[in-house]
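Inspection log for the structure reproduced underneath, given as structure tokens.
Apart from one protein chain that is not included, each protein chain of the complex appears where it belongs.
Going in written order, the chains are labelled A, B, C, D and E, and every chain counts its residues from 1.
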Amino acid sequence: MSELLDIIGALLLLAGSIFLFLGSLGLLRMPDVFNRIQAGTKATTLGTLLVLIGTAFIHPDWGFKLLLIGVFLLFTNPLSSQVLANAAHRSHVTKSKLTTLDQLAEDREENS
Amino acid sequence: MAEILIVVAALFSAAAFVMALLRFIKGPSPADRVVAFDVLTIVAISAIIFTALAANRGIYLDVALVYALLSFLGVIVIARFLEKGF
Amino acid sequence: MEYIALTCGFLLILIGIYGALTQSNILRMIVAFTLANTGVNLVIVGIGYINGRTAPILDTAVPVAEAATRIIDPLPQALVLTAIVIGVGITALMLAYAYKLFTLKGSLDITAIKELKW
Amino acid sequence: MIKRFSVFLIMLGLGAIFLQLLLQYLPDESLNLSGRYYAENTASEVGAANIITAIIVTYRGLDTLGEVTVLFLTAAIVGLVLSRDQSQPRVKPADRPQPGELLSIGTQLLVPLILLFGAYIFINGHLTPGGGFQGGAILASATLLMLLTHPVKRFSHRLITRLESISGLVFVGVGMLGIILAGGFLDNRLLPLGEFGELFSAGTIPVIYAFIGLKVGAEFSSMLLKLAETEDN
Amino acid sequence: MPAPDNKKRDLLILIITLFLFWLLLNGSLAVDVIVTGIVVSALITVLFYQGLSFFTELRLTPAAILAGFRYYVYFFGELLRSNLKMAKIVITPSLPIQPAIVRVRTRLKSRMGRLMLANSITLTPGTLTVDMQGEWLYIHCVYRDETAKEQDTHDLIAGFESYLEVMYG
Partner (left out) sequence: MNAILLVITILLGIAMIIAALMAIHRERSLPIAILSAGLVSLLASVQFLVLAAPDVAMTEAAIGSGLTTFLFFFVLGKVRRRKHD
């Protein structure tokens, strides 16, 4: 029984690591800051969550702390990427040439 | 079986770490580097979890909590610095 | 593993000292000092490590009876803990002095401060 | 030129010494004498599960007292150095960009949690990794977060200084009581050792570490506040 | 200013939340853990006596709790789906992206609800909240059709909004 749980947990760990890998790949390939935030921090959040769940399968007695780490990440991670994106936008980071529309910049122009 | 899978997973995380580090080295603007820093801390959290699994000690997870807190705070401090908030 | 840690620690110390000696900006010198600080800590912890043993915290994984054969040396860790806290105190002091110097001279460049040079 | 050359020489010398040290290093196979003493006797003498905490708070408690004193002096000197800074014109806080609405709500939500986490770390210092210094740093991080989101808001300096001095007094007081009622300065057998591994065990270690945590948190917070407010006062 | 009753309720909710977190951190139900937890939560709550008006915004009716449950199910499904979509974009050699920052108006009034909305949008890859000013959300999308109309952008948030509206109002 615990053998089976171990294998399920290991598979989840593997899935999480693959998401971490894809997130980092996105971080490397994307053309500008906003897209990098998108690919980088989001996919890695899901990856870490999957790693946490997988570990909880392998060691059920660590469950509480893993749950807490997960909750904490779910709260803090989006907040930090929002703040970072906002700061990048305010400091006029060059956007990728592919960007079609930027309504935030338009509205900021109007206000100032 | 399970052990082999875990080792493969750790290798994937290591690849993720290397790519984030590359972005940290390259990153043209400071904001890019901060994103890479954030990803590096998140990958470090999973590295801590792998270490805890390998050493079989549940108490190592407390350190991962501190990391989760620090990645948040660090990014906010630097973001406020970039937008000249202090 | 301890060899890798020791190598890293020594390299960090060298890099830190090199940076502190060659930079001219005070803040950069302080950054280099913190690097050397980290390196020293890494060396001390690396020396305390014993291969195949675990952290000196007793719980269900390490019962009291087996402690002496399963844990690593706790003393270097306690010393490093103190060293890190003192290190941040020193860094804060250096930063405060650097800022004060900056407000007086209007520059962070160490070559611009010539009063005490001989 | 001479400077370059001397730097090069210093680096070469240090590198040679370090290489020598590295090549001659022989890893230990077993614990040395002091390490074995701590490993075998901590559980019965001090009752703390975390041996490092036992070393820091009891076996080498005087070191920790010195450490706390150094931190206190650092905070005081930082304050002294930065306080005589009133000749400059004031910077109006209005020209700084305000934090977004998201950040300020998120901060209000997270700061109590961070404080709770810091408290957990220093209260459980004798059972899990962590202790007064780490917990104090996390408390200071909560202060920092509030400082970042409300840069204009004044903090209660009085609360922080009082917290600092009261916790320092309690720390020394508990240590003194150890001389009178138990074996010596900072002896933790003032309170019963209790069941090994419980929260209320290890004598006075949780109490001492909690107050060290509060003190360190207050010191780091005041340091950060002084650095942040030098231009506004 | 909220009424005094609300204030008490806020404080109680905060104490209970903190206490639950304390129990999770410790992972045990021993008497000493509970006593310490109550003392610590009460102390932190007293410290935060001011500035706690948004806790009242959570509704505690059965419908809201059900909506909360369904919200989390929907959220995790969406998280997985959009991550897969993102993964596909990242491993496609030509990198088919067409980023844009669009503005969307939300109906949510409560601050907590808007924070949750922004966080949910950010956590699903492909969309990222860049700024929030009042009722306007500025969202960065990795892929946006040239032909999309102004009205269609509301579809980005409609799923989350409908659940959160029941939960927070």
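Everything below uses one rule, namely that contacts are C-beta pairs under 8 Å (C-beta built on N, C-alpha and C of every residue); 3 or more make two chains touch, one makes a residue touch a chain.
Small disclaimer: the values here were computed from a predicted structure and weren't measured.
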Return the single residue from D:Ala48, D:Ala137 or D:Val207 that touches the missing chain. D:Ala137
Where chain D meets the chain that is not shown, the residues are 50, 52-53, 88-89, 91, 121, 129-131, 133-134, 137-138, 140-141, 144, 220, 223-224, 227-228, 230-231
Tell me which stretches of chain B touch the chain missing from the display. 3, 6-7, 10-11, 14, 17-18, 21, 24-25, 30, 33-34, 37, 40-41, 44, 47-48, 50-51, 53-55, 57, 59-60, 62-63, 66-67, 70, 73-74, 77-78, 81, 84, 86
Could you pull out which residues of chain C are in touch with the chain that's been left out? 1-2, 4-5, 7-8, 11-12, 15-16, 18-19, 22-23, 25, 27-28, 30-32, 34-35, 37-38, 41-42, 45-46, 48-49, 53-55, 57, 72, 77, 80-81, 84-85, 87-88, 91-92, 95, 98-99, 102-103, 108
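We take it that only the chains that are shown with their structure count from here on.
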Distance between chain centroids, defined by C-alpha means - chain C, chain E (Å): 40
Between chain A and chain C, the Cα-mean centres are separated in Å by 31
So the centre of each chain is just the mean of its C-alpha atoms; given that, what is the distance between chain C and chain D in Å? 16
By the touch rule stated above, which residues of chain E touch at least two different other chains? 21, 25, 118, 129, 131
Of all the residues in chain A, which ones touch at least 2 other chains? 25, 37, 45, 65, 68, 72, 75-77, 79, 81-83, 86, 90
Sites on chain E touched by chain D in the complex: 14, 18, 21-22, 25-26, 30, 32-33, 36, 40-41, 44-45, 47-48, 51-52, 54, 111-112, 114-115, 118, 129, 131-133
Once bound in the complex, which stretches of chain C touch chain D? 2-3, 6-7, 10, 13-14, 17-18, 21-22, 47, 49-51, 55-59, 64, 67-69, 71-75, 77-78, 81-82, 85-86, 89-90, 92-93, 95-97, 99-100, 103
What part of chain B is in contact with chain A in the complex they form? 1-3, 5-6, 8-13, 15-17, 19-20, 22-23, 29, 31-32, 34-36, 38-39, 42-43, 45-46, 49, 52-53, 58, 61-62, 64-65, 68-69, 71-72, 75-76, 78-80, 82-84
